[in-house]
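All protein chains of the complex are present and in place, except for one that has been dropped.
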């Protein structure tokens, strides 16, 4: 039998070769010099039929028992509930198998959805405009820094030490390419938020383009954003805020406290954790900076009969027009994930989003309090938090993550992964999905186990 | 919060009541006499939000460990492979959430698919026409008997003892309603096929409307259908054949050996086992009998601009026109399942279907031979078989089904479920999905276990 | 009798998509023609390539199967590439109107929104990969679901027990009537051979009674749309086995005499059968059992939100009062009170037999169960209240433009008549229906019930918003105006659908019921 994805029969191939006027397919590859040809079959496992393929992948999937455990893991990806309409609608073939909407007349579905997405992100963040998506939260934050450097015509980037370490690593990688100096602000070890004195020091000089803030921060704590904003503004730098979109159901829109650019990762908005991707990054800014914004933007216009329609617009910012002077090299973004996020937000509405945020908040605080009451356990930081917090345990020889795992619960990550001095400190994230039974179960596992 | 499936806000309700001119919703129920009103809330568990609902159903689903075991169960439902395109396409909302295509101008999708289905069933069975589907194989066979009684203007129905016992039970239930005499033909206990002498006896008299045959029969054995057909025809009765559609990739089309009506269950054609339903029944007959056929039929026609289109046709057979003189009371059939079957057959094509049938045949025979070689094990019947066969084991105190289950394999059902005399005899079905490792694994479990 | 389907030829300029449209060349605007049949994509040797090689020793087929039993000619199934398969059925789907694409006020069919979460849970492998003959111990989740669903349906219907076997409404009816027959026979009253149905009844009611071997006796409706009590009195005698009724009836009207009707039938020794197609009006408000019905079927594919699938699958569970329980088909799901284990009880000596293979349309039961659990008692009552509110809201407004044959509060649906239009303009109910298609709205059920001429039977359901209803009213009003001003616009409708009005007479006169390759006989 042939290969399912390829329609040609040998008869088809013969007819086509005859039409071209060749007698062997090799003639079509005559332009490939001998010395660069592969003269052997690829060393790959043999083809699998569909049933074999499904069985093989099911076996691999089954070899990830973590996927069946109760998830208190945090650090940028969260086990939120995914309403059934989200994958159902975003999975429709007409959305999934379309390209970037270069031909607007036959892409109004995608274009309208992106326009809706831009509107929702602008609403959530309290800014004027949003783009059609970025790869993820980390690259969105990094591109925000690069944009701020452009807007401010200054070079130095200040990043709070409470920003997700992986986001800071990505920033460092990109900054290294452009030789941008990056200053990291120290953490107040008691509060778990920014050391304001150190921020003040970092802002000295008139060379700071922007300050990158994460709210809620990597430790789950709430930064004093009004105070931070005041200091950043006083120095003429741009304020860039990276945020958990779920938190915006409850927390002030960053645009309202002075953020110039707001970014974040959209995984929490109806996307599976999927071992880290694909998710999407969102990116919003003030109207006056839109022509420096990276990424695709959809705008409204009219067709020749005066009907409303939507197109990709302001493309002169982009690589396919501006080439080496583009605002970014981004081309393909994460449109389908952004569509899922759009459906999620439309499914929840403002009240639903607030409810999710409140459930996270209440459940996280219930659990934190109960854990703090366990002998030997302790909350590491004192600042208020949203849905995530850091714990430590000083019972000798007791490994809380391992004990939890035995009982079917996943907690973490261990902050030692990034900060040696915090080895043994664990992030605990609580989403609206976690039931009281699970919360109490985790506490019980730590209460009784030895 | 409100109820997700209901859009009305209280403001909407008030506006609508005002428009109607009522001040309380109760006014709309004033026509329901007090004595038949329910004066208390329904005694049902309280509403679950979507996350709770999903968690609850996932818990119930997880409480069916059989679903994760290797399935050699037979008896009318089989663990065949479902190509990924089948649920993907049949699950599209435009197919799933449409009603019966009463308005053909906006139902051409469903109508065209049914027309394709009718064609494929006609091709498979070797008959002229097929209907749009029945509930399942058992009711299809029963309706075939009722139709044959009508066509033949005779009353007695003869059914072979090798027809699926549940199908015979359904036949009995319906026949009881219409007071039709049913004669069951004995089984040749050595071969596992029909006792031809008893068939001859059953056919005596000129009152037999039809003979119901299952090929491959309930024991998996192949009936001598040519010989049966000859005898049935000789008596002027109609030949009704119930068949496994997968087998028709390899076995002669019943229309070719004289069947007047061919029916069967379509589960094997790309439908999940789903604890027994929904599947679909298929129903094909000769052109000259079409006006006695039960169920919906789609026909081709033209629109007012001469374009080809499809409509429900020959409706004067049906209950909504003919009422108590209809060919059947069937209204809603199993259209969506038939669509899945259509996609399945189109995905496989003639060579694919043959391949599935051959794989079943070869693997079943490999396994049968290996089981027969096990000490104490034995094949019960001698007739040739297709993908299913009956085994027994005379090792004292040894329960083969239980031992297999321990090792993760499901075999059966035990024929004792229907025939006390065959308690301990087990059906074993082998589909193309069963790998040699699984076949050998089952044999090993029986070889070593005690 | 069957005939060759026209197959459009397509030269290189004749352009494939226009296939079945029979266009020789594209029109200037090149609007793509209707999608052809899958067979037209078929090429010998293409597709069908997803199967593994055998991993067991292969023996010649002829050694395993007697040669005369082997197929001589392969079936002419299509041979298509996967991409063409996907495109074909995707395009076909786009030719359908569906609840997922627009308003669907098809009376008697309860085309409410089908929650997507129900699809998600029904597809869980723990349900979908379950063979019906697995041991009970390994399917406790499925059995418990069935047990709890049965209890919920009994509570809603006011019944004692129920069978989940029936695959659709009509199948439930047959089950119910056979139960009634078994009941009478058990009491030595096998002579009862008549079933009464109102003249407003759905066709499945008389068809079912006939199929169960009964003689059908029609009873007329009175001027308020209910059963005419005098008429009923007249036809009730000792030969009557049952009266089949739906309440609210097919006019969408609640029969206020239901209590009296039940008394009369019971006094005559008959039983009352409840056709649950219209149960969407009464959830938590009134129970058939309390009305006096002895047997009830529900259409899970109507009232309980399971998708209709373009004609099924449905599910038609049947509930009965205590005295009929012994006759319910085997198996029922029972719960061992000691161990809490659920099991299939096949041991039902008085059962009428079996109505189908296995236990019912299980995956549909899962959806209905999920629906009931999502709504809870208050939610279910809200469903009926809003369904009735929506119907009255639309009825009140449309009564200005169409004739309202029974002017009283309706329940979840109502019936208008286009006879006023017809008399004045010649525009018929059918024309109104077809014109609605141009506005992206599915028409009401038409010409049913039979007792209303030019009937338009409208069931908005509770899942439609006020805005959707307002738009429907506006469009209906507009069509009524068009009928006066520009009747041909309506009579020639639809204008914007993938095909226009189809010649149904031709289809029946010269039936073409399957595709055949070009040139075939």
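We call the chains A, B and C, going by the order they appear; numbering starts again at 1 in every chain.
The rule is short, and it goes like this: contacts are C-beta pairs under 8 Å (C-beta built on N, C-alpha and C of every residue); 3 or more make two chains touch, one makes a residue touch a chain.
Every value quoted in this text rests on a predicted model; they were computed, and no experiment measured them.
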(message) If I'm reading the header right, one chain is hidden. Which shown chains does it touch across the whole complex?
(response) A, B, C
(request) Based on the whole complex, identify which of A:129, A:159 or A:445 touches the chain you can't see. (result) A:129
(request) Specify the residue from the set A:201, A:351 or A:423 that touches the hidden chain. (result) A:351
(message) Considering the whole complex, not just the chains shown, which residues of subunit B touch the missing one?
(response) 1-12, 48-52, 83-85, 88, 93-94
(request) Spell out, residue by residue, where the missing chain touches subunit C. (result) 12-13, 15-17, 26, 28-32, 41, 43, 46, 81-84, 86-87, 90-91, 94, 99-102, 113, 115-116, 438-440, 463-465, 467-468, 470-471, 473-475, 477-478, 489, 495-496
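Note that in this section only the chains that are shown with their structure count from here on.
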(request) Express in whole angstrom the distance between the two chain centres, defined as the mean CA positions of subunit B and subunit C. (result) 19
(message) I'd like to verify one number: the distance from the centre of subunit A to the centre of subunit B, where each centre is the average of its C-alpha atoms, in whole angstrom.
(response) 47
(message) For subunit C, give me the residues that contact two or more of the other chains.
(response) 46-52, 80, 82, 86, 90, 115, 117, 119-120
(message) Residues of subunit A that contact two or more other chains, please.
(response) 1, 50-51, 83-84, 88, 93
